[in-house]
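Pasting a structure below so you can have a look.
A protein chain is absent from this complex, but the other protein chains hold their places.
For clarity, chains are labelled A, B and C in written order, and residue numbers in each chain start from 1.
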Amino acid sequence: MAKMSIAEALREAIREEMRRDERVFCLGEDIDVEGGFGGAFTVTLGLSKEFGHERILDTPISEIMIAGAAVGAAMTGMIPIADVQYGDFLFCMMDQLANNAAKMTYMSGGTVKVPMVMRAPVGATTRGAQHAQSLESFFTHIPGLKIICPSTAYDAKGLLKTAIRDENPVVVFEHKLLYGSKGTRAEKSALSPVGEVPEEEYLIPFGVGAIRRAGTDITIVATLLMVYKALEAAAVLEEEGISVEVIDPRTLVPFDYEMVIESIKKTSRLIIVEEDTKRNGWGAEVAATIAEEALYYLDAPIKRVATYDVPIPFAPIMENFVIPSPARIADAARDLMKY
Amino acid sequence: MAKMSIAEALREAIREEMRRDERVFCLGEDIDVEGGFGGAFTVTLGLSKEFGHERILDTPISEIMIAGAAVGAAMTGMIPIADVQYGDFLFCMMDQLANNAAKMTYMSGGTVKVPMVMRAPVGATTRGAQHAQSLESFFTHIPGLKIICPSTAYDAKGLLKTAIRDENPVVVFEHKLLYGSKGTRAEKSALSPVGEVPEEEYLIPFGVGAIRRAGTDITIVATLLMVYKALEAAAVLEEEGISVEVIDPRTLVPFDYEMVIESIKKTSRLIIVEEDTKRNGWGAEVAATIAEEALYYLDAPIKRVATYDVPIPFAPIMENFVIPSPARIADAARDLMKY
Amino acid sequence: MKEGNEKIIDMYKQMFLLRNYEDKIYFLFLEGVMPGTIHQSQGQEASAVGMLYDLRKEDYLTSTHRPAGHCLAKGVSLESMMAEMFAKSTGCCKGKGGAMHTGDITVGALPAIAITAGGMPVAVGVGLSCKMRKTDNVVVCFFGDGASNEGAFHEAMNAAAIWSLPVIFACENNLYGASTHINRVVKINDLAERGSAYGIPAEVVDGNDVLKVNEAATRAIDRARKGLGPTFLELKTYRRCGHSRNDACGYRDKAEEKEWFDKDPLTRLKKHMLDHNIITQEKIEAIEQEVMARIESAVDYAKASPDVKPEDALTNVY
Partner (left out) sequence: MKEGNEKIIDMYKQMFLLRNYEDKIYFLFLEGVMPGTIHQSQGQEASAVGMLYDLRKEDYLTSTHRPAGHCLAKGVSLESMMAEMFAKSTGCCKGKGGAMHTGDITVGALPAIAITAGGMPVAVGVGLSCKMRKTDNVVVCFFGDGASNEGAFHEAMNAAAIWSLPVIFACENNLYGASTHINRVVKINDLAERGSAYGIPAEVVDGNDVLKVNEAATRAIDRARKGLGPTFLELKTYRRCGHSRNDACGYRDKAEEKEWFDKDPLTRLKKHMLDHNIITQEKIEAIEQEVMARIESAVDYAKASPDVKPEDALTNVY
């Protein structure tokens, strides 16, 4: 067992897969500059020492091209791992991801495959509205894409390796405050969980959630940073005698509904916590699905604790207010206990 | 009262607003070519005769520019009405709409306004996956945008006029099979409802739904083409003694929850019908909100009838299968009646 | 692949196939037996055949909303193209793609992309793949005059240049983007002038002269195979048909149409062949009859092919 940060775990996943399969390569902005950062959050740092500059490919600031090139390379025998510096820039390449990456296999009647990975850092870090968004829900709505959100080093490595081997396009959402990026790329107020990662190879299948904390009164579903906020809230609630189960689905598409339904059979109460804004966030889909398929296990309304429906403000005082906090999560839980 | 198609009603709305306010202008691809089509669906046909070519502005095929120019013009004293030929191309301008149009007012602390309108035709018309999508739900998820979907000529004119006068960016989703475009732009299998439109000026406020058919057993919420499919289903169900209320919210943001909740108090059953694909569609938000705020009026699970989660296939046989049909809606209703 | 006169005759045969395939489709479409819409390529046969004739099966093609000519010239089977138009399960996209997305990866024809210029960044990735896999394969990337105003064009051209990728950018300048004349949306005379913004060698080519197109293509392909990087060819041509289904081209000047119809690529090539005694009138007619027969049997094949099943809509997607 080695202890590592999520950034390191992602790097190791890429390293192992690039060693295993020469079709795998990385492309993105500033990912391989000598004396540079190894991408905005150091994930690709140093990889070119082993794999060379062609397989860790620096690109111009051309998001449409980055995504389109990944699609083209993937259809013709390569396995690209592309990235954007901030998730917010995915909007610049949305056409290539939504109209091409997600649809090519289908439009071709299954005759082409698009085995590509698109990595994107999300989360608010006091940089203002254009560098703060969580875009998961825009992509869960696109048939043809798989969506994963690793919140631990163990998951980061295991899920990314699975993503690289998937023959469908996979979008990986990584949280800026969880990377544990070091040195000049370190983030104020980062959580940077360091986790145990086995020496031996392992893969994590998509669609299998993880119970981060077992409980009997309330089920909380959360991803990425919100897993940790939910755990904080759970600790507080425990002192009040409220037992919380925290489920991290780990992948949003496919989604482990079985685990959630098993849990609410026990708790009969459900809260979904997401850093994304509330209206039409992925939490809405989870709530709607449960309301359609498992309504009768519930004794209380389904609560969603999400970022308020506003662009992310710059001032930390405001940013902290709009993003779900342990306190807001705990309040939602107390409300539900009234039922 | 004049009878007109939705395309004509939209044209009249634009004409009246351009007469009223010289800041209003249109820009888009092929909207004003001599001997051309007046846009992909004839909405701007002939308008330049009255307003000249500068105010009905043909653009290069440059979606990023079209949306960005609308944002810039709107911030500096103009009121642009931009359009894309097919809604699917909104992905090409997503960055300008999501990162700029929706956020400028907020990021500036309210010191700038962005009074622009973005028009987009949606719906599947046997053209394949890149000319068939309904993108409403990508935009309902963006704080700062208002989203409207007129399904009748009366609403088209009244809502578009309100949109043009709104100081926030408004995205108008129009359905290809409802326009009633004439001549060479006519659409096979179009429904093209012709409706009564008053001579005198009128505006329709956002956030006020319309009850298209009153009923007591089941509430169906639907927009655009699905309103008509729901009405077809309702007619069939009536013969079976099932009384259906069909609600057309008319605007998705803001959304008339009051009307829906009043209805389910009566019917205690809710079905949401959308042409958009199911996962994370706007129907999920409606279902989740009802599950959070009005769960106890319901005696049955909340059903969503939506397009299956696949890209839209070309073959009509397959397209008809994936898009909600009156039959599928009726089946969902029969299921709910079991509760 | 043929040489000399045989090649010229073979190119004529292909061009005649493209023209009559499209004319047949148009006829069938008007009959109402085909769903969707059509964007046809009558008049642009010389650019498709001239550019693609010398490619290997392992080389690639990226195409547009107007893909029929490109696909047939790259070797997608006539039957599977026709069947796709009929939305049959035997179509090259199993009835899932349709007229704007035809292709067949087994002959290097990627599924066509109908988003204007949307195929250009994809072609960069294909070029990257050819290079990284250490092949000397190339990709011909077709797009139109209108597409040259899309951001995707810019990002793709620049990337192909800096990485000297084996991409041949073939711009079919048929003077119109839908109904909009190119002179209304660019301020330059030749789109080829845009090559210099990226350091990409560019040429203006008579796109209605298949021999000229083929010469330029040969140079560009050769450069690409040698690893010398991309070339930008502006092929001046013209649509004989509407932009899409029932478009009477009311936006086009009749004199302009006449001027270009007189430069019809098939008529010119046929005249060239006869003037230079490359082939006899009789032989030409024999070839044409053979092609027409192939088209008819392709229609029969398509019509006789089984319909898709509704549930097929749920396959081929995760």
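In the analysis below, a contact is a pair of C-beta atoms (placed from the backbone, for glycine too) under 8 Å apart; a residue touches a chain by one contact, two chains touch by 3 or more.
On a predicted model such as this, the values are computed, not experimentally measured, just so you know.
All shown chains touched by the missing chain in the whole complex, by label: A, B, C.
Contact with the omitted chain, checked across B:Ala40, B:Met65 or B:Ile242, is made by B:Met65. Residue in contact with the omitted chain (choice from C:Arg19, C:His39, C:Lys74 or C:Arg194): C:Arg194. Residue B:Pro80 is the one among B:Gly36, B:Pro80 or B:Pro326 that touches the chain not shown. Residues of chain B in contact with the chain left out of this view: 25, 54-55, 57, 59-60, 62-65, 67-78, 80, 95-96, 99-100, 104-112, 143-146, 168. Within chain C, the residues in touch with the undisplayed chain are 149-155, 158, 161-162, 184-188, 193-194, 196-200. One chain of the complex is left out; on chain A, the residues touching it are 29-30, 33-37, 58-64, 85, 88-89, 92, 125-131, 184, 188, 308-311, 313-322.
Simple rule for what comes next: only the chains that are shown with their structure count from here on.
Central chain (C-alpha centroid nearest the global protein C-alpha centroid): B. Here the CA centre of chain A is 31 Å from the CA centre of chain B. Residue positions 88-89, 92, 128-130, 309-311, 313-314 of chain B each touch two or more of the other chains. Residues of chain C in contact with at least two other chains: 93, 95-97, 101, 113, 115, 151, 317.
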